[in-house]
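Just one protein chain is left out here, and the rest sit where they should.
Going by the order they are written in, the chains are A and B; count residues from 1 in each one.
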Amino acid sequence: EITFSGTAVMGVGDNGDSLDNSARSVMETYLTATASGETDTGLSFGLESTFATYTTDDEEFTDDGTSVFISGAWGKLSMGDVTEADEMPGSFSDIGGLSGLGVDDVAETYTGDEAAGEFDRESHDVNYTYSGGALTAAISAQIGAQGDLDGEGDGYALGLKYSFGDAYVGIGYNDDGVDAYTDVAGSATTLYAGGTFGAFGVKAMYTDFSADTGSILPDGEAFGLHVSYTVEALTLMAQYAQSDAENPVSFENYEAFGVGAAYDLGGGASVVGGVAQITDWDRDDETVWEAGFSFSF
Amino acid sequence: EITFSGTAVMGVGDNGDSLDNSARSVMETYLTATASGETDTGLSFGLESTFATYTTDDEEFTDDGTSVFISGAWGKLSMGDVTEADEMPGSFSDIGGLSGLGVDDVAETYTGDEAAGEFDRESHDVNYTYSGGALTAAISAQIGAQGDLDGEGDGYALGLKYSFGDAYVGIGYNDDGVDAYTDVAGSATTLYAGGTFGAFGVKAMYTDFSADTGSILPDGEAFGLHVSYTVEALTLMAQYAQSDAENPVSFENYEAFGVGAAYDLGGGASVVGGVAQITDWDRDDETVWEAGFSFSF
Partner (left out) sequence: EITFSGTAVMGVGDNGDSLDNSARSVMETYLTATASGETDTGLSFGLESTFATYTTDDEEFTDDGTSVFISGAWGKLSMGDVTEADEMPGSFSDIGGLSGLGVDDVAETYTGDEAAGEFDRESHDVNYTYSGGALTAAISAQIGAQGDLDGEGDGYALGLKYSFGDAYVGIGYNDDGVDAYTDVAGSATTLYAGGTFGAFGVKAMYTDFSADTGSILPDGEAFGLHVSYTVEALTLMAQYAQSDAENPVSFENYEAFGVGAAYDLGGGASVVGGVAQITDWDRDDETVWEAGFSFSF
């Protein structure tokens, strides 16, 4: 028989070591599997295996899929691999349904974990979200300069979402807190709108990015639209995304368009697939595709 | 309380990035542990930890113990860390019972995950197996040049097994798909036979390897025999394996012989041990041994 137990800590502190000189976020989780058995003569045997996660004391902050939270009527405080607050109002899904073809990444050039392509503009480890009626408000931050970019500091983001019926509008803002003269410093403001209208679904986002003086990124804007149509078990999707830098040099203009489909087999299984035409940091007007199965348990 | 959920995708696609220029297999799995609790005053707290596996988009294909499947009357399609089809008819167990002493690896010089010693001749990520009555047929492949060998391409293998009573015969074939002029290219045909006859068990395999022109491996053959005898809780085992290269230079002739025992303590526990005399890529006529406990839960 195998059973699980766990512990977690979350908080802030200053450990005074040579890596940082100010308060930083602290989070650790320990998930322990315990297996036990008994021989015919009554000897006990077993194993104990602990899966430990240290999100915030690594030099490089890791979005490793682990988070800890405490919540009440006052809202929810999370640490670890949290949602960046400016993405809360309406983050996109991608085309393809397997690994994803990356159409959404073009629209999210300046927002979220993938922001700024190979750079790492925004990667937060603390999130506080409050929901009251139709309104949801969130703030997220990276506490302590634990990142791998020179001069990286305390970045933060804000998000606000208003829902009415099956539709929503929202706004998000992020400031990466990195050092302008060596990195991708700037702030991004994003507008979101979307909803489900019968068989149709739509999601749109527009980001305006304002670079700090000295940033290696120029000013720019990004736009994305995702539409879907569902009839019985079949859902068809199309997505367009564009990212324009005002003065592109090392950071070019990107564009992506894709169509996809998912057919629900029931029980948590789907047949999925998609094809897209993508120009981004890694691909120059290439046609990409994927097709297969998606399962949930 | 700790609960688990999961998702998985499997399929094929072309992501158009600089690592590969053709279709490759796509597989990802996400296993999520969710822990929750409640304080005396009704606050909720918890953790969520996701263990993610990306089998096929790493530069180096990883046999990491993760696979995904879909199956029906038409057979079973698996992706990830799958059985190489030419090993399906009758792969060996090893002598020792702990980490294993490596006697079987000599017989499997040209087949399976360990093929070609420190080289990596065969490591597949897709398997399709069909069983109909006494007959089992399988095909496996590596789709996309994601391996770490120069010129590695799409390798594949076939296997066929016929069972009668407690005995079986089978045949397997693999072609590694690597570039002959830099690597260990060639094809291997393997015959299998074995069965359980009262207290006795026997497994045998013989492989004929035909190197491609320019391969750093010469032609060769490998042979293995594993016999066992069980009386009540005690099982005794002996294994002999030999691998002969036709024109050995960098790839020498190997030979291994071992004996082992396992005593079943009941409840999933055994006392195990073995000793072997081995000449292979790492050991020159050395006596190796191991002894201890084996548990299953």
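The rule is simple: contacts are C-beta pairs under 8 Å (C-beta built on N, C-alpha and C of every residue); 3 or more make two chains touch, one makes a residue touch a chain.
From a predicted model like this one, the values you see are computed outputs, not experimental measurements.
For the options A:139, A:171 or A:269, the residue in contact with the chain missing from this view is A:269.
Counting over the whole complex, chain B has residues 1-2, 4-6, 8, 29, 31, 35-41, 43, 45-47, 51, 53, 64-72, 96-99, 101-102, 269, 272-273, 278, 282-283, 286-297 touching the chain that is not drawn. Residues of chain A in contact with the chain left out of this view: 2, 5-18, 26, 28, 30, 32-33, 35, 42-52, 54, 57, 68, 70, 265-269, 293, 295-297.
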